[in-house]
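For reference, the structure discussed in these notes is given below.
The complex appears here minus one protein chain, its other protein chains still in place.
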Amino acid sequence: MSTNTESDNADAKPTTTPDADTIDTEPQVEPEEEDEVEVSPDVEAETEPVEPDNDDVTGKEVPKEADDEIANGDDAETEGEADAEDDGEAVVTGPPQQFQAAIKGGAIKEFVGTLRAIVDEAKIRVDPDGIQTRAVDPANVAMYDASLAAGAFESYDATDGVLGVNLKRFAEILKLAKKDDLVQLSFNTTTFKLVVHIDGVEFTMALIDPDSIRKEPELPDMDLPVSFTIEEAQIRRSVKAADMVADHIRFRCEEAEETVFIEAEGDTDNVSLELTESDLAALTAAEGQALYSLDYVKDISKQFPRGTEITLTFGSDFPMMIEYEFSNGECEVLAMLAPRIQSD
Amino acid sequence: MSTNTESDNADAKPTTTPDADTIDTEPQVEPEEEDEVEVSPDVEAETEPVEPDNDDVTGKEVPKEADDEIANGDDAETEGEADAEDDGEAVVTGPPQQFQAAIKGGAIKEFVGTLRAIVDEAKIRVDPDGIQTRAVDPANVAMYDASLAAGAFESYDATDGVLGVNLKRFAEILKLAKKDDLVQLSFNTTTFKLVVHIDGVEFTMALIDPDSIRKEPELPDMDLPVSFTIEEAQIRRSVKAADMVADHIRFRCEEAEETVFIEAEGDTDNVSLELTESDLAALTAAEGQALYSLDYVKDISKQFPRGTEITLTFGSDFPMMIEYEFSNGECEVLAMLAPRIQSD
Partner (left out) sequence: MSTNTESDNADAKPTTTPDADTIDTEPQVEPEEEDEVEVSPDVEAETEPVEPDNDDVTGKEVPKEADDEIANGDDAETEGEADAEDDGEAVVTGPPQQFQAAIKGGAIKEFVGTLRAIVDEAKIRVDPDGIQTRAVDPANVAMYDASLAAGAFESYDATDGVLGVNLKRFAEILKLAKKDDLVQLSFNTTTFKLVVHIDGVEFTMALIDPDSIRKEPELPDMDLPVSFTIEEAQIRRSVKAADMVADHIRFRCEEAEETVFIEAEGDTDNVSLELTESDLAALTAAEGQALYSLDYVKDISKQFPRGTEITLTFGSDFPMMIEYEFSNGECEVLAMLAPRIQSD
C-alpha cells in the first residue's frame, strides 16, 4: 500500500490543477496536499483494476479533479463490481409512495446536524427499516454514512424512496423543536413537499430534485490496522489544543508501548496527548501514523453527542474512520476522513 | 372599506416617490407596499372629510410622504375634530413643576424597552396619575401607546408636564438596575435634567426639547372584527417559524371553524400555526385576514413580558392592535401595526 506523493504523482495523474485555496498563506504546501489527499488507489487495486480520477461510467480515462479523493471508490462500483445492497439502492431514484414518521427533536436534530458538518443538501433514502444518508463534502475530503433505524422513531411508516433535502433549511426548522418535542414528518405525494409538524406549527418544505444532488460516494473497503475507542471529550480536548498551534492533527500509534498519540506541530509550538490503554475503552495497536486536516476533524468532532464513545480506525497515510452511535444504537454514524500527506 | 392598491393608487396620491429601501431585494414589491401600507383613509372618512397625506394644518392638499401611514390620523385632528382629552394633553408642552418617583428596575425597563422597539426618543407625559407615551416609528408603520400608572411606582409625586427623553440613553442607564433594584427618578427644575438614582449611582441625564420630537400620533377609531387572546410564547414561536421562510406574516380567521391561522409563505416553503378555541384564552371570530411586516411583529413581540396574555385585534387589510398589560395591570401597552397589502 502506498499513497502518491508529490514526486511520483505525475505518473498517476496527467496535469492536474489543484483546487484554488486562495486564503492559504502557505502556497508551497497546499498544492501538494490537494494532489495527494486521496484514498490510496491501491486499495481498490486489490480487488479490480481502477481508473483513477474518473467517474465517467463509460470507463474512459478522462482526467477529472472533482472526484479524485474519497469519492473515487465510485469508479470501481460503476465498472461492474457492486454488491447486492448497492444495486438495490441504485434502483430507487424517486420519492417514496409513503413516508410518515414521528421522532424526538433531539434525535433528528443530531442526525441532520451531523450531515450538516460537511454538506448543505443530501439525499435521504427512506425504506421500511429507517432512513439513511451517505454524503461527501465538496472538497472530497470527508464522507458521512449515517442511518437512523425505524426503532429511533416514535412511529415510522415508509416505503422505498429518496428525498432530496436542503439540510440547512431542515436544521433551521428543527431549531423550533426542543430535545423532547415530537417532530412529525410526512411526505406529501401530491405537492412533493416534506411536511414538518412541531408542536402545532406546520412547515411545508420544498424538496430538491435528488438527481441535482451530488452522487453518493462508495465506501472504499480498507484494512486499517490501528483502532481505538475513546470518550468524545478527549478528542474534543485534543482538537481544541491542536487548534492553538497548527492546522493539522496527527494520530500516531506505537505498537510496542500500546500507546496512541494525538499530536499537532506548529511553527514554534507543539501539542501532544498521550493515550495509554488505561485511557482507552479499546485498542488495537499497530505501528502507524497519519495526518488529517484539523478543520475537518473539528467539524466532525463538534457533532459528537456528549458522553459518547468514539471509535477511530486509521493506517499510515490512510483515511481515518470515525464511528459512533446514538439514540440507543438506533443511529449509526460513520465518518471517513482523507489523510493529508506531509511534505517533509 | 378599502385600502389603496397599486392600481387605484394613482388617483389618491399624485406622483409619489416611495421611501428608499436600498437593501431590499424585491424591488417590484416594495414600492407597492410603501404606498399602500396605511390605515385605510375610509376609517377617518366615516367621521369627516380627510385630506390624505397632508399634515399641513392649513388643510391644503400638499402631497407629502412622511405622514402617509398610521400618523395621518393627525390630519383629522388638526382640522378641527378633537376630543376633550386630546385637547387637554395638547395644552401641556412644558416640563412638569414636580416629578419625583421611585420604581422597581423591572417595570421601568419594560416600559422603556417597549418604546425602544420602534423609537429612539419620545415625549413622556407625566401627570398626577402616572406617565404616558405615544409614539410612531419613523416609517409610520407601527405605533405604541403605553402608560405606567402611579400605582406601578413605589412612590410617585408629579404635576402635569412633558419630558423629552432619549430612550436609548435612558435604557442604557437602566441596565445598571437589576429587576428589583429601586430606580429613583426626579426632574431637576433648575437644570432641566432628569436625575436617575440606582443603588448609590446618580446619573444626570439631559432632556430633549419635546418640540423637537415627532408629533404624537392620533389613535384612529377603528372597528376591527377579529379579536383573540393568546399566551405570548405562542406568538413568539409563530414569529420565529415565519421568520425562517418569509418577510411577512399573515393573521387569518375562519369564522365558521372558529379558528385563527398565523401563516407565512416563502418562495418555496410555508409555515402555518392553527389555533382553535382550546388554544386561545378568548376569541371573537369573523371572516378576515391581513398581512403584516415580520420585522415589526418581531420587534414588538420581543418586548412581550414573559408569560403575558396578548390580545390581537385585526380586520381584513386593516391595522392590527396588540394589547397587553404588566406590573399587575398598572402598565398598559397598545401597539398598532399597519397592514401590508399583497400584490398578487
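For clarity, chains are labelled A and B in written order, and residue numbers in each chain start from 1.
In the analysis below, contacts are C-beta pairs under 8 Å (C-beta built on N, C-alpha and C of every residue); 3 or more make two chains touch, one makes a residue touch a chain.
Note that the structure is predicted; figures quoted are calculated from it, not measured.
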{"item": "From B:Ala102, B:Ala150, B:Leu176 or B:Leu219, residue that would touch the chain that is not displayed", "value": "B:Leu176"}
{"item": "Of A:Ser147, A:Ser238, A:Gln303 or A:Ser316, the residue in touch with the unshown chain", "value": "A:Ser238"}
{"item": "Contact with the hidden chain (one of B:Ala102, B:Ala139 or B:Met205)", "value": "B:Met205"}
{"item": "Contact footprint on chain B, counting only the chain that is left out", "value": "169, 172-173, 176, 199-206"}
{"item": "Chain A residues touching the omitted chain (full complex)", "value": "237-238, 240-241, 244-245, 268-275, 279"}
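Assume only the chains that are shown with their structure count from here on.
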{"item": "Cα superposition of chain A on its sequence copy chain B - rotation in ° rounded to nearest 5", "value": "120"}
{"item": "Chain centre separation (chain A, chain B; CA means) in Å", "value": "51"}
